[in-house]
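Only one protein chain is missing from this complex, and each of the others stays in its spot.
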Amino acid sequence: MLHALMQTGFPLLGLLTPPSGAEYAALIPGAIAALVAMLVVLVDTFHRPGTRRDYLAYISAVGMGVVVLSCWALWDSTIDRPVFHGMLYLDKFGLFFAALAAAAGGLALLQVPAYMNFQRMDRGEFYMLVLFSVSGAIFMANAADLLTVFIALELMSIPVYCLAGYMRRDGRGAEAAMKYFVLGAFSAGLMLYGMALIYGVTGTTNLEYIGINLSRVIETGAVETGFGMIVLGVLLVLSGFAFKIAAVPFHIWTPDVYTGSPSPGVGFMSTVVKAGAFAAMLRVLFVAFEDPMLRGGFYGTGWVDVLFFMSAASMVLGNTVAIMQDNIKRMLAYSSIAHAGYILLGIVAAGARPEYFLFNDAVLFYLASYTFGTVGAFGVLSYLGRKGTTVETYEDIAGLGLKYPFAGLMMGVFMFSSAGIPPTAGFVGKLYIFRAAVDVGVQTGEFAFIGLSVLAVLTSVAGAYYYLRVLVCMYMKEPTRDDWVEASESKSARLSLGICAALTLALGILPATMLELSREGVVDFQGVPASVREVQREGGEQLKQIRDAAERSREPAPKGEVPQG
Amino acid sequence: MMFEPTLFHYLTLAAMTFCIGVFGVLVRRNAITLFMCIELMLNSVNLTFITFSKYRVDMDGHIFSFFVMAVAAAEAAVGLAIILHVFRHKRSVNVDEANRLKL
Partner (left out) sequence: MGFWEPLFFWIFAIGAVTSSAMVVLWRNPLYSALFLILDFFFFAGLYVLLSAHFMAVTQILVYTGAIMVLFLFIIMLLNLKDDELGEFEFRLHHAVAAVSVIALFAIIVSALLPTQRSEQLLGQVENGRAQAQEALRGEETAFSSKRTRLEGIEDKSRRVDELAKLEATRPRLRVATPAGVKPEGASELTSKECATVRSVDGVPGLFQDMNEEGLDTCYQARVRRWVSKDPSKRMDPAQGKYRRFDPSKPVVIPPRISGEGLTTERGTIRAGKPAGFGTVQPLSVLLINRFVVPFELTALLLLGAIVGAVIIAKRRL
């Protein structure tokens, strides 16, 4: 059939060489996640009613482990060009995010069976939705084309809309789902209009060629011609991403959705969705919109400046509103907005000049540390859930630290990490982000940027207040209710929490391996323009030089950049 | 020959319907109508893609709007299921009344 088609005079087919065997490797992580999702539902049809579904959690966790292993196996066999006719990349950057998304998905799913059993909503579909979403996040991180970005974004989001409304007996879940869905679809519409304008100006949807063509348009055309369409397109695409990462002007949905959704699902949607959106955002910004004119940088009015203000607003608003919350899930929602602000700070630092590109390794590391801390924190909340009720407010957890020492200990680790207190991953992540920001601020001599770094340090100190308040409640208050039955004490949830805590501590005490991985991920970031590729070829060496130069010139900088809780 | 449709005419038409859709999302409180306004926005996006596709002599825009249609279908299924779910709980599809989450 194909042979006959190829002969029929229509010439396009002959032009496209079919993808070579090596290119199929780009599909492996995402395809495994999707296959595990289908396997889970298939197994679930043979489920005996009345028994728990722990085995589904284990199957999915093992599947996610296989995804991580496949990323590890593919780590050194990356391809230095887009595969499948410019649709996907196979590079270390994408593999890093694929492994991260799979790990977070697997860990979140291990917390599910006990929680759902208590809520009488133990269904196999939950696992499938989460796994589909993981697969979407993986493809999003590997996308090399606006079309792939969009489809993968929807593949990631649509199951999450359903997760938000998963607690069918709870009216809040329904509202959360509706809010999330309506705003999500609206922002997808805005983003699509931006993509249409970009396509109109450049005539292609491939990220690399968008970059080339945009530069060409900006060079040849006077500013007053095609530029309006480009700026509008860039802004609209950015707003779509900002919605998914919950940065400030687009954050309204976050607290409501987090409160209305089941806890393990929130742990998932606040990490994997964010990681996938950040990965695609980095791709689009640094590959397609890399032109200095679009980049701007400190009031040259480009995306760096837009992100600059988003970052500042997210940090301030997230941290201050989180202090006022009584509900821990709402508090964590606002704190996730603040975390998005810190990550945006790293992106602003790395995007300020093309040669600072390698500072993005701080962003990757921060995302990893944030992921394990957050999945763990929501895991503790779901671990403490009892029959028919959930643990959500500060009152609910009062005194539980002593009653359930394991949960209390774990919560301590995760809260320390979120607050950025030394022996944990959060500290190292914040340190690297702030250090990159200060380096860039000193090198460029921009006062505004140093100011932003100082603001970040101050807000993270303020953030320590509400994180530690959780621990104070857990250990120093009397329990409010004694009539509750035992906490779920589920083995799989314990396993998940243990792994999260171990990773959080490991990244805090021995960050070298993860730093090396994230640096390799940034060095092997395909599709960035030639000017950056020159820097990349030198790899870590170049980064070290930049950092050394920053060290030398840092003398006048304020010394207070180390975050202390 | 002002009346001959050109690239600018089609793009402006798409922008106009897009803005009407955005207005509907901002103003309407009935979830079903609100969702229809989002569909209207997606259609304007499709029109923009197809217009650019013609005036660039390039088929990629057609492909993009084809996928937008497929995604819109999936979104419609999920969105209407969510609206149905909300209606069962509240006997109303008014987004103003979805306020139990404001603590």
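Here the chain labels run A and B in written order, and each chain numbers its own residues starting at 1.
Here, a residue touches a chain if its C-beta (ideal position, glycine included) is under 8 Å from a C-beta of that chain, and two chains touch if they have at least 3 such contacts.
Note that this is a predicted model, so its numbers are computed, not measured.
Shown chains touched by the missing chain in the whole complex: A, B. Which of A:Thr78, A:Thr204 or A:Thr390 touches the hidden chain is settled by the complete complex: it is A:Thr204.
Although one chain is not drawn, the whole complex shows that of A:Arg52, A:Arg123 or A:Lys403 it is A:Arg123 that touches it.
Considering the full assembly, A:Tyr166 is the residue among A:Phe93, A:Tyr166 or A:Phe308 that touches the omitted chain. Listed by residue number, the positions of subunit B touching the unshown chain are 1, 3-13, 15-24, 26-30, 32-33, 35-37, 39-40, 43, 46-47, 50-60, 62-63, 65-67, 69-78, 80-85, 87-88, 91-94. Residues of subunit A in contact with the chain left out of this view: 3-17, 20, 27, 34, 37-38, 41, 81-82, 84-88, 123, 125-126, 128-129, 132-133, 135-136, 139, 145, 147-148, 151-152, 154-155, 158-159, 161-162, 165-166, 168, 177, 197, 200-206, 208-210, 212-213, 216-217, 220-222, 224-229, 231-232.
As a convention for this text, only the chains that are shown with their structure count from here on.
Subunit A and subunit B have centres, each the mean of its CA atoms, that are 27 Å apart.
The part of subunit B that touches subunit A in the complex is made up of residues 11, 18, 21, 25, 31, 34-35, 38, 41-42, 44-45, 48-49, 51-52, 56, 58, 60-61, 63-64, 67-68, 71, 74-75, 78-79, 82-83, 85-86, 88-90, 95, 98-103. Here subunit A touches subunit B in the complex through residues 146-147, 150-151, 154, 158, 161-162, 165, 168, 171-172, 174-179, 181-182, 185-186, 188-190, 192-193, 195-197, 199-200, 203-205, 255-256, 259-260, 326-327, 330, going by the rule given at the top.
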